[in-house]
Each structure stands twice: as C-alpha cells, then as structure tokens.
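Just below is one structure, and these are the notes that go with it.
Let's turn to subunit A:
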Amino acid sequence: MIIEALLAFTFAAALLVFAVPNRYAHKLAFGLSLVPIVGSLYMWSAFEAGGNALTGGQIAFETVAPWLEVAGYQLQWYVGVDGISLPLVVLTTFLTALAIMSAWTPIDDRQSQFYGLMLLMEANLIGVFTALDFFLWFVFWEAVLVPMYFLIGVWGGPRRKYAAIKFFVYTNIASLVMFIAFMALVFSLPVDSFGLPEITQSLAAGELTAFYGLPAETLALVVFAAMFVGFAVKVPVVPVHTWLPDAHVEAPTPASVMLAGVLLKMGTYALLRFNFTMLPEQASAFAIPIGIIAVVSVIYGAMLALAQTDLKRIVAYSSVSSMGYVILGLIAFTEFGMGGATFQMVAHGLISGLMFMAVGVIYNATHTRIVDDMSGLADRMPVAVWILVAGAFAYMGLPLMAGFAGEFFIFVGSFGSTALPYAPVFTALAMFGIVIVAGYLLLAMQRTLFGPFRLETDYELTRAPMHDIAPLVALLGAIVLLGVAPSLFFDMILDATVPILELGGGL
Partner candidate 1 sequence: MVTAFDYVPAIVLLPFVSFVVALFIGKQLPKKGAYGGIAATAGSLLLSLWVLASVAGGGAHQETYWTWAEGVGSQPFTLEFGALIDPLSALMLVIVTLIATLVHVFSLGYMNDEGERDLPRYYAGLGLFTASMLGFVIADNLLMAFMFFELVGLCSFLLIGFHFREPGPPSAAKKAFLVTRFGDYFLLVGVVAVFATFGTAAFAGAESFPALAEGALDGTVDVWTPGGLDTMTWFTVVGLLVLGGVIGKSAQFPLHTWLPDAMEGPTPVSALIHAATMVAAGVYLVARMYGFYALTPTTLGIIALVGGFTALFAATMGLVKEELKQVLAYSTISQYGYMMLALGSGGYVAAVFHLTTHAFFKALLFLGAGSVIIAMHHNENMWDMGGLKNKMPVTYWTFLAGSLALAGIFPFAGFWSKDEILYEALIHAGSEPLLFAGYAMGLLAVPVTAFYTFRMVFLTFHGNARSEIARNPEPVRWNVKGPLSVLGALAVVTGGINMVPVQKVLGIEGIDYLHLWLDNHWGGIEGLSSHHYAEIDPYSSTYPFGTEVATVLAGAAISLALAVAGLLLAWKLYNVAEPVEHTDKLGGAKTLLYNNYYQDEFQVWLADRTRGVSGGADTFDQGVVDGVVNGVSSVSLFGGDRIKRIQTGVVGNYALLLTVSLTALLVVFALLGGWF
Partner candidate 2 sequence: MVPVEYYLLLSSGLFCIGLFGILTRRNALYFLMSVELMLNAANINLVAFSFYWGNLTGQTFALFAIALAAAEVAVGIGIILALYRNFGDVDVMQAATMRW
C-alpha cells in the first residue's frame, strides 16, 4: 500500500498547496515534498524483490484491484515496482524536492499554483514509474504533460507559448502513434486485461496472432517501429529532438530540472519496458538502425551543443547526446548495456538537474544566459560557479561521479554485444562523444566563469543565497555517492534487467 500512500499523499499535497496563499506556498511545498523522499527511501531500503516485473519476476509493493471492464478487457489498478522502476521513483521524489527549492528565487508570481503543479507532476511521474496496467500507466503518462505545459506556458520566457505548445503537441502526437500501435498489439493477443506482465508473458510465449490480415511477425515489427517512434520523441533522439531545446530555453529553471531530470527518462523507461522487454526479437531485427540513431544522437547532439551560445541550450543539446548513450546501452542487449542504460537514466537525471539548477542560479544573478555577455563569474559567485564546474565535469564523465559509472557500464556492455552487429565500431564512435562534451563544456566554462570579470549590470553581483546553493550541494553529493558506490542501485537494476536478456533479444 506504500505506493498508494505515496500517490495519495502527493496528490493531496498538490491540492493543499493550490489552496494556500502565495507567500506560504514555497516553504509548504518543500516541506511536503520531503515526505515522498522518505517514502521512496523506505521503499528502497525495504525492497526485496527479484527479477523483472514484466517477465514474471517478483514485484515489490504490488497491489491489484479491478477498475473497469471494457469490451471484454479488464482495466485494473495495478501498481508495483522492480529494480528498474524503483531507482527512478527515488530519482523523481529527490529531484522534485530540490527543484521546488531551486524555485524559491526565480518564481515570484502565482507561487501556490506553481508549486501545486510541481507536486501534481511529481504524483503523475510516480504513477508512470509504478503503474503496471497499460491504461493506468497511460493515464499517468498523459497527465504528466499537463502540469509541464502550464509550467512552461505560464512561467516561461518570452517565447513560452510557442515552446509549450510545441512540447505538448509534439509529444502528444507521439503518444498517439504509440497508443494505436499498442492497442493493435493487445487486440492480437489472447489476453483479457491490460496488465503489462500478462501482455509481456503472452508475447514471450509466442501467442501473437495476425491482425486484419497482417501476419504476426509483420505486426510485431510494425508495432515495434511505431512504439519506438512514439517513445523516441519523448527521449528525445535525433531527428525528433527539436522540441527539447525550445522547451528548455523557455522553461523556468525548476521546470527544466524536472524536464531533463525525469521527463526524458519516461521515454527511455518506456522504451525499455515496452519495446525492449516485450519485443526483444524485433529490437534485434532493428539493431543497426537503432544503433545508428544512438550514435548520431550522441555525436550530432554534442556537435549542436558546441555551436550554442546560450548556456541552457548547451545543456539541453547535451541531454540529447547523453540520451543517445542510453539507447546504445539498450540495443546492445547485454547485462552491462541494459543495466548501464538504466543506471545512466538516474545518473543523467541527477547531473542534468544539477547543471540546469546551477545555470539557473547564475541566471538569477546575471539575468543573462548568453555566453558572450559574461566573463569571470568565478570571482563574484565562487561557490555556485565551482559547483557548476563540478557538475560539468560530472557531465563529461569524470570517474567517481555517477555519469562515468553509467557511461562506462554502457560502453563495456555494448562493446562485446552480439545483438548489435559491428558493436565495437558503434561503441567506439559513440564514445567519441566524451571528447566533444568536454570540448563544449570547457569552452563555455572558460568563457563565462573564468578570465577577467565582466558583466554589464546596474547592480552589484553578489553571492547566491543559501537556498539556491543547498539543492546544488545535495545533488552533487548524490552524484558522488552514486559514482563511488554505483551498486547502491546497480545491483537491483541488474537483477531486473538480466531476465530481459533471457527473453531472446541478445541471443
């Protein structure tokens, strides 16, 4: 029942924060957001399940209850976690609380609505990562978009309407493609509910039948492709990534943190859950195109980041690049590849969150994010700047920080992959991303943070306040902790990803 309690509490907290006056909202929201952290950490400490939730492994904190019956299909309230979803739940609760704190400075208008939406989004995200019934999952999946739409559209920058609508429409159309494909899949299976485990196991047993004249094999390929496209937009990978920089640039800092930190992981999580767990053979059939997409995302995303002059755009494009690694790890179909991809989701969530927050702290003080407008900030705001430097090095994959662990697992997993032809070539090409990422981040840092101080303002630039620094420190601590001891999450992740390999994708 802990998951229900977590969801109910977060929804109730959101409603409560909507109701309180603006001047109390920020502290109340932060205080309330600490409770889900405690809850998720309790789940982490009490977690004892083994195996993958979808392939018949033991599911932790599982509850099933019938909900509706439609056309012979039972829709259920079906939630539970395994080693893949639990780290992401922890990431969500942790990052939401810190994002709320990072909003204290920049958000000075309609605070109660802002924080209410943040908590509402948290609740829906927890739902996405815990739901095990397709319809329940889909409700949460779509409901996440709504708070984010308003967060960008109301509190965003000058082109916020454009960005918000682009974000909403782009990802929503993608969801539609995925939804239709998934329905076609389910209707061709002898199942009587939308429970994801049931569907997965039915597919694994080879029970897929023809659909309106499409043979089962073709249907599986078509469904795989459609679902891949649907989720790829969310990840995002090249070439369906262009909503991301616009959304990031216009979004207020806390929304960017959530967008890069958790919302992008919905895409990779769904890819892992749906495409790579349910249809592993089809994934192997598409291995080369997916490998190419991954490598292109890594290199092309990094090259785009190199060309940017807006700090937020740089970090946004580098997210595209980092997500390419995740795709590479998934398609490798090896233990370290898939495990590393899942680990990288968490690691990248923390690191990109840290980067957006740190850039936000600097923006709060300078009111500009353009690289050429400033120089030598390390002189005036040392703590924030050095944390940004630490975050940048984490992004570059500095050892003993979480990013290196994720990337190294992916590389070591994918290099010897048998599912992906020419795996060493793909891996080596993708790894070149670590040089480009160092290039653009170092270049941007050198120009903005170091050198003689220069910034045209009519006020004195001062150190950042404590409540801006505290979330940065917390994130940095988490990044180092996971970098030194990745097995805190990696063991349970492996536990849940290894059964996927046994389904036949990698063999």
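Selection rule, in plain terms: all candidates are chains of the complex that A comes from, given by their letters.
Following the convention adopted for this analysis, a residue touches a chain if its C-beta (ideal position, glycine included) is under 8 Å from a C-beta of that chain, and two chains touch if they have at least 3 such contacts; residues count from 1.
Keep in mind the model is a prediction, meaning the values are calculated, not measured.
Of 1 or 2, just one candidate touches subunit A in this complex, namely 1. Those residues of subunit A whose C-beta lies close enough to touch candidate 1 in the complex are 166, 169-170, 238-239, 241-243, 300, 303-304, 306-308, 334-336, 376, 378-379, 393, 396, 398-400, 404-405, 408-409, 411-413, 415-416, 423-424, 427-428, 431-432, 434-435, 438-439, 442-443, 445-446, 449-453, 484-487, 490-491, 494-495, 498, 501, 506.
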